[in-house]
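Below you'll find the structure, written out as structure tokens, and then a few comments.
All protein chains but one are shown at their positions in the complex.
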Amino acid sequence: MISIVSSTNRKNSITLQLARMYHGILTGKNAEAQIIDLSELPHDFVFSALYENKLKNQTFNTFVDKINQSEKFVFIVPEYNGSFPGVLKAFIDGLEFPSGFKNKKCALVGLSSGTQGASLAMSHLTDILNYLGMHVLAVKPRLANIDSIWQDDVLSDNRLYEMLHRQAQALIDF
Amino acid sequence: MISIVSSTNRKNSITLQLARMYHGILTGKNAEAQIIDLSELPHDFVFSALYENKLKNQTFNTFVDKINQSEKFVFIVPEYNGSFPGVLKAFIDGLEFPSGFKNKKCALVGLSSGTQGASLAMSHLTDILNYLGMHVLAVKPRLANIDSIWQDDVLSDNRLYEMLHRQAQALIDF
Amino acid sequence: MISIVSSTNRKNSITLQLARMYHGILTGKNAEAQIIDLSELPHDFVFSALYENKLKNQTFNTFVDKINQSEKFVFIVPEYNGSFPGVLKAFIDGLEFPSGFKNKKCALVGLSSGTQGASLAMSHLTDILNYLGMHVLAVKPRLANIDSIWQDDVLSDNRLYEMLHRQAQALIDF
Partner (left out) sequence: MISIVSSTNRKNSITLQLARMYHGILTGKNAEAQIIDLSELPHDFVFSALYENKLKNQTFNTFVDKINQSEKFVFIVPEYNGSFPGVLKAFIDGLEFPSGFKNKKCALVGLSSGTQGASLAMSHLTDILNYLGMHVLAVKPRLANIDSIWQDDVLSDNRLYEMLHRQAQALIDF
């Protein structure tokens, strides 16, 4: 099972739409895949599922279970304030230690409304996932200026679309 | 006004205790200082104060006001999962853009129960704060193995204690 | 004195041309400025000026002297292989410790033939300069796709040109 993490809790995000596209790419290659949508997290999880409450929030635990049951991951990472959304790291802070990421493999995809394409965001996230023992696929596509290349659920930049396909295959083979 | 950000929402944290110590150091140098304690954030702020709800949560807005009214900042940064707490970035994601950090100055202090002393955490945070237009003081003390050097509200490592004093003075002069 | 470091040893580089443009911006604001051109380093300096040979290479020492006599710095940083040129770090590795960068201030400008604009390069360099005790100005313009915006010694992107002017003034005031 490959879990695709839609790494923001913003409602109706392009991030979630891209996660759905990536789901289609993976299942088109006969890989089993599911989406983990952080917008469905309990609204108070940063207090009710961390520290002394770790693993005590049953709704949060269904997310933990999905992590534990996955062998591989894709993170769709929007750029917020020069890095990835804080909610993604807060979610990671609620996992057990060692987490269900240990000795597993993942791929990262960055997107931004600006020109950076979440470059620093993916660098920061790589540091964290490596720290947790998860191997990160080298190629990390950057979907910059997302509003001009993503319309009506279609990625109009063919070079990037093909890069995502190659990345998905590389993750399956990783 | 210098705001000292206790960068975790964990209750009764060493981070908050260090923030209080730093407050004493600053006021001892006749600087006006206050603590911004992220453990007092509304429990659902990552949903009720971000995106379409930005600036609509009155309790969260009192935090925004404190940021806007401060000229300088100190971030006391515990290491969680190889970086800083997700709640700190989620808090930043709830600020206006451009935020009340723009063209201001800050200092960072890292702490960890392990041996790294939040080195990567402070690197990531520097990237983000620079992106937001805030200048970061070069020296960033790392308080590693915090449980062995912080007891009964006293920092037993004199070299680090003096480094914090020099950093506080440098921030005042920055 | 503000030293502008042309951070590559490539001959006739756009980096050096941009350093000259920045020199004009600074002198136009009545700041005293000079260029430190890494293409003029002794060809064997990574062996003849480091480690047991530190400070023994007289030509290299003229570079060290320029660093020591400057109060502020601008680094014009081309992106090579996802970061800054190795020669820049090797140059830094040849300086004394503590170096002539300590307690001084600098600004960074990134350029790349690709779309990233040396974003990661400037993040890495900030870590290193902060480690050496030098404060880095928050705003770090990224001149991506440089070959399409720099022609005949003119920067055709007005937004970026104005950003460089504002950065230069901010460095003077830093």
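Every chain is named by a letter (A, B and C) in the order it is written, and numbering of its residues begins at 1.
Simple rule for what comes next: contacts are C-beta pairs under 8 Å (C-beta built on N, C-alpha and C of every residue); 3 or more make two chains touch, one makes a residue touch a chain.
Owing to the predicted nature of the structure, the values given are computational and were not obtained by experimental measurement.
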item: Option touching the unshown chain, where B:Cys106, B:Leu120, B:Val136 or B:Leu164 are the choices; value: B:Leu120
item: Absent-chain contact - pick from A:Gln17, A:Asn61, A:Thr115 or A:Asn130; value: A:Asn130
item: Residue ranges of chain C at the interface with the undisplayed chain; value: 9-11, 43-48, 50-52, 80-93, 97, 120, 124, 127-128, 130-132
item: Missing-partner contacts on chain B, residue numbers; value: 115-117, 119-120, 123, 142, 144
item: Positions on chain A where the hidden chain makes contact; value: 103, 123, 126-127, 129-140, 174
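The rule we apply is simple: only the chains that are shown with their structure count from here on.
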item: Pairwise touch network: line, ring, star, complete, or other; value: complete
item: Relative orientation of copies chain A and chain C, as a Cα rotation angle in degrees, nearest 5; value: 180
item: Chain closest to the assembly centre - both centres taken as Cα means; value: B
item: Classification of the chain B:chain C interface as same or different, half of numbers criterion; value: same
item: Computed distance of Cα centres, chain C from chain B, in Å; value: 30
item: Residue numbers of chain B (touch at least two other chains); value: 127, 130-132
